[in-house]
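Step one of this worksheet: look at the structure below.
Note that one protein chain is taken out, while the other chains of the complex remain in position.
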Amino acid sequence: MPDVKLVNITKKYGKVVAADAVNLQIQDKEYVTILGPSGCGKTTIIKIIAGVINPDEGEVYINDKKVNDVPPEDRGVGYVFQNIVLFPNMNVWDNVTYGPRVKNLNLTQSNKLAREMLDLIRLTVRSDAYPYELSGGMQQKVATTRALTSGANLLLLDEPLGALDARVRAELRHELRRLVKDLGLTAFHVTHDQEEAMAISDRIIIMKKGRIIEIGAPEELYIRPKTIFGANFIGEANFMEGRVTKIGENGVEVELRGGLIIQTSDKYHKTGDKVVIAVRPDYVTLETGEKPELNGLFGRIEKRQFLGGFTRYEVRLDNGDIIAVHAPSELGEKLLDINTRVTSHFDPENVLVYTYPGEGLKTELALE
Amino acid sequence: MPEVKLVNVTKRYKKITAIDHLNLHIQDGEYVTILGPTGSGKTTLLRLIAGLVKPDEGAIYIGSKLVNDLSPEERDVGYVFQNFALFPHLTVWQNVTFGPRVKYWNRERTTSLGWEMLEMVRLAERANAYPHELSGGMQQRIALARALTAGTKLLLLDEPLGALDARLRVELRYELKKFVNDLGLTAIHVTHDQEEAMTISDRIVVLRWGRVEQVGSPVELYLEPKSVFVANFVGEANFLEGIVEEVSKNKASIKIRGDLPISVLDVTHQKEERVVVAVRLENMVLKAGEVTGINHLFGRIKKIRFLGISMRYDIQLDNEDIITVKMPTAHVTQRFDMGDRVTVSFAPEKAVAYSYPIEGLAKELSVG
Partner (left out) sequence: MQITFKDQIEKTLSTRWCRGLWYALIVTFFVAFVLVPTIYVLSYAITGWGAINLYVLSDPITVGLIARSLITSFEIAGLVTLFDFLTGLPMAWILVRRRFKGRRFIDTLIDMPLAVPTSALGFSVALFWTSRGGIAILFGLSRGLISSPLLLVMMVHLAFSYPYMVRSLAAILEEIDISYEIAARTLGAAPLTAARTITLPLFKAGLVTGIILSFARSISETGATMIALTTLASVEKTAPVLIASWKSIASQNPELANKLIPAGAFVSVALIVLACILLVFVKIFVTYTKIPTRKVWPKTERFLSRSWPRQLRDVYAYLFLFLVIIIPGFFIFVYAAHGPSVSVTSGSLDWTQFWSSLNASFSIAAIVTLINLVLGIPMAILIVKGNREKGKIRGLTILLDNLVNIPVIIPTVALGFSLGLFWTMISRLYFPLLAQNPFWLIVLAHVAFTYPFIVRSVSGAIEELDPTFEDAAKTLGARPLEVFRRVILPIVKSSILAGAIMMFTRSLDETGATMAVVPKAVTAPVYIVTLVGRLAYYEAALACIVLIVVSYTAVLALRYLTLRIKVA
């Protein structure tokens, strides 16, 4: 039974369409993330689910019950804000127990839960502290605990890690997922950080300009993204324009700029179609010299960047295009020098083929 | 001749020492990143160089000229702020040409330089727009153009990409580096994002509590971190506590928790010394089943995360320690499942031993 269902949700602010007939379903106990650039409508969606904003059209269902007219305090959702929003005039304990107190729940039970939760995030010793005495990361942990202790089954997180340092974000996001999963909750998380989304979601919903572009598990979205925007927004991809020249046995053949032929495993497009192919930098392998092989493109290394776990190369192909290559460092490969002549190669399996977008490639890839 | 030199600079705010007897040389034409957690003093450092705050002790040289008593407007530096600080009441053009106009430059020179910069950041056609009409990424580029149009040779950037979406940050950081290189400038860039630092810096200065922890190129810091803090802050690592059992030639035998022996390339530590051994996530090798060998530890898979470019496995060793292994997805040959019995191993030369930190390991590893 789906826990949250949105049917045809639309919300406009003047001429700006924040949400455009959005339909989505989230299952019970799923950890779902809405991922998208600023202004894509993700915050609007989460606020509509919470009941903080009312949609212009469409229905919201929580646990199969239509909640359009139910005010936020009765929807049973926990909300975690980007700018944390701990009540400044209350200490940690009062903040965390605010929910149960204000609903006059059985205090013994909720106090016990509160104490357990504070132990879980290792902040029991700071129960008397006021928000301003804690670091950003600690504050956000308290805010999350507060939402969880309120007795909600549905946790809504609105860019909860946005205000924190990169390093703190990386650590805290795993704790978030752990808390949610340990308590068996459903979580709805909004972010613009694809790494964060990939790390903690069961499913990711990609949005752009008020519309859902793609939905899928992290692996699906990474290995087989269905859209160019999705391919570009999650991870990195090399995009090259071309035209389908032949329909081969295992997939179509695409001719790129400068006459380079690429073999793909795509069975969808037809001869003559104008297409864009995409290959992820980590699926491209580099070999020194010119090695004639399937999908081997000759070029010269223009840039090299050491990125810790791997090295990023930018290769200027003979046809003028540039492709990025991620080569893992630990496989003993020596760093290649700039201007080395190389062959870039990738499997037909790893080539994604998309119909050339009507509004042009640049618009499709635009992040804002 | 160094472009920027700080000698024994100290800055205090009441009881807090923001910058503590800091020494730093930055060469002409370098792109240096100041990396550190919130509260490390990195923004204070930048403001000291710009002249927005005055040091309590020490000397600051720009281009070998002592600038301690020079006010910001006399120092000829360009500064890019995190929130851009574009003057809301002025158009893009007026913002960009503010520097020259306020210094009463020759009108022709102002105009030509202004257009040159606007074209470089590709926003010439928005010259008459007001800042609030532009997107975040565009505002950032205007802020950069404005700092550069003043004709400066030293560019100071205070978390310039911090206010932007994650995906946009990745795109724009390459552009930033390119502009600086093309114009032959010296740049000092402050950030808490180590990935950003690794991508664009010639050298990275790691700052902690107002002091320099380590200075070096990205490669140096990543492959040869001098302390546990740097090993943890730049990139990620596994940390195993242990005691040195035996020392021979260039190796140390260390007993970690559960009396498990490991062998590490090390010459600095003595017998019976308490140490912490660090191994980077991608230097751990994962094999199915129980395989014996030097530095081969047995355990069970606790968590598997797909992160796009890499797979992340959390393994609980038999001695209760948790090890994280990171492998490039494209090179994963074997499928693992939760609960699988596995062997984690690493080469002795890929591990580094550090003296056990005085304030405890947890404190040394805390990032916020």
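The first chain written gets the first letter, and so on, giving A and B; residue counts start at 1 in each chain.
One rule holds in what follows: a residue touches a chain if its C-beta (ideal position, glycine included) is under 8 Å from a C-beta of that chain, and two chains touch if they have at least 3 such contacts.
In this text, all values refer to a predicted model and were calculated from it rather than measured experimentally.
Across the whole complex, the hidden chain's contacts among the shown chains comprise A, B.
Residue in contact with the omitted chain (choice from A:83, A:109, A:250 or A:271): A:83.
Among A:58, A:72, A:136 or A:348, only A:72 touches the chain that is left out of the view. The hidden chain makes contact, of the residues A:7, A:52 or A:217, with A:52. Interface with the hidden chain, as seen from subunit B, comprises residues 47, 50-52, 71-73, 75-79, 81, 83, 85, 87-89, 98-99, 102-106, 146-147, 150, 156. By the touch definition given at the top, subunit A reaches the unshown chain through residues 50, 52, 71-75, 77-79, 81, 83, 85, 87-90, 98-99, 101-104, 146-147, 150-151, 156.
In this section, only the chains that are shown with their structure count from here on.
Taking each chain's centre as the mean of its C-alpha atoms, subunit A lies 23 Å from subunit B.
Listed in rising order, the residues of subunit A touching subunit B in the complex are 37-38, 135-137, 164-168, 170-171, 192-196, 198-199, 218-219, 222, 233-236, 280, 282-283, 305-310, 312, 326, 328-331, 367-368. Of all residues in subunit B, only 37-38, 135-137, 165-168, 170-171, 192-196, 198-199, 218-219, 222, 233-236, 280-283, 305-310, 312, 326, 328-331, 367-368 touch subunit A in the complex they form.
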